[in-house]
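Only a single protein chain was left out; the remaining protein chains are all shown in position.
Up next is chain A:
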Amino acid sequence: MHDVLERPAPTTPVPPAARSAARRRNGRARWELTARITALSLFCLLLLFPFVWLVSQSLKDTNQYFAVPFEWIPSPFRWENFTDVIFKYEFLHYIGNSLWLAVYAVVVNILSSSFVAYGFSRFRFPGRNALFMVVLATMMLPGQVMTISLYRFYRDIGWIDTFYPLLVPKLFGAAFEIFLFRQFFLSLPREIDEAARIDGCGTLRTWWHIILPQSKPVIIVVAVFTFLGSWRELFGPLIYLTGEENRTLPLGLLYFTSPFGSSLPMLMAAIVISLIPPVVLYALGQKYIDKGVAIAEIK
């Protein structure tokens, strides 16, 4: 498939007649760029519409919500929808639950996954590559297969309606994050490790004092992805957290319609609230995430 490409480019001098051809090409390029930007603008408009609509609907009362024709700018703005959702609809509590679960997941996942990845990237041991293939293969396994027997196990040891089923498995590292850390660690020069070892630094201290401080980009990527994953997780909490007291934000949203069926603007406000943290996090870590996605997915 490369034969088209291997022919050397002709290096004849440009005759004057070619200049008009170049100008024509220039005109075409400009036309092409305009088409590109138009297409992208139209698509982005399509993408944004539901979100603008969402914000608009979240600031209305029920009558305004159903008004035909539709009003993009609510009058008056009902900012109290947001305070009502947070304080009267218990969302403060749900947000609290989701927030500490997500922060726990971020901290624990960074520590455990980088620890395991350090083992995979800096030590030679029999079966290492085969085991790493197993790490990658576990990403393909649908989690639901395991959930059923895990649910029964947790039920037998009395963990249903506690946070333990969500907390404990995170202590053992996550496949995708181990993979991200390992790829990054392999790109770090080993000379610094070596120097630390000669100075009498143990491997544990090398991981903590040498490797991790150099790993800011991958730590940020893992932190953002872990936070997002935990923030939006529904299946696990739905199964393990049965009581109202332990509801996370996604569960609060899922059950929103049951007690207050008609208060759709409130639901929209709750959706807006739950979408703010991911957007803010992305904005903060954008520089690293764009690169991180590329590192992660291509290799």
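One rule holds in what follows: a contact is a pair of C-beta atoms (placed from the backbone, for glycine too) under 8 Å apart; a residue touches a chain by one contact, two chains touch by 3 or more; residues count from 1.
The definition used in the following text is that contacts and distances are computed from a predicted model.
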What name does the UniProt record list for the absent chain among "ABC transporter permease", "Thiamine pyrophosphate-dependent enzyme", "Chemotaxis protein CheA" or "Purine nucleoside phosphorylase"?
"ABC transporter permease"
Of the residues A:57, A:97, A:215 or A:246, which one touches the chain left out of the display?
A:57
Which is it among A:106, A:178 or A:222 that touches the chain not included here?
A:178
Residues from chain A at the interface with the omitted partner, ascending:
1, 3-5, 7, 9-10, 33, 36-37, 39-41, 43-44, 46-51, 53-54, 57, 65-66, 68, 70, 112, 115-116, 118-120, 122-126, 128, 131, 134-135, 138, 140-142, 144-153, 169, 171-173, 178, 203, 207, 228, 231-232, 234-235, 238-239, 250, 253-254, 256-258, 261, 264, 267-268, 270-271, 274-275, 278-279, 282, 286, 290, 293-294, 297-298
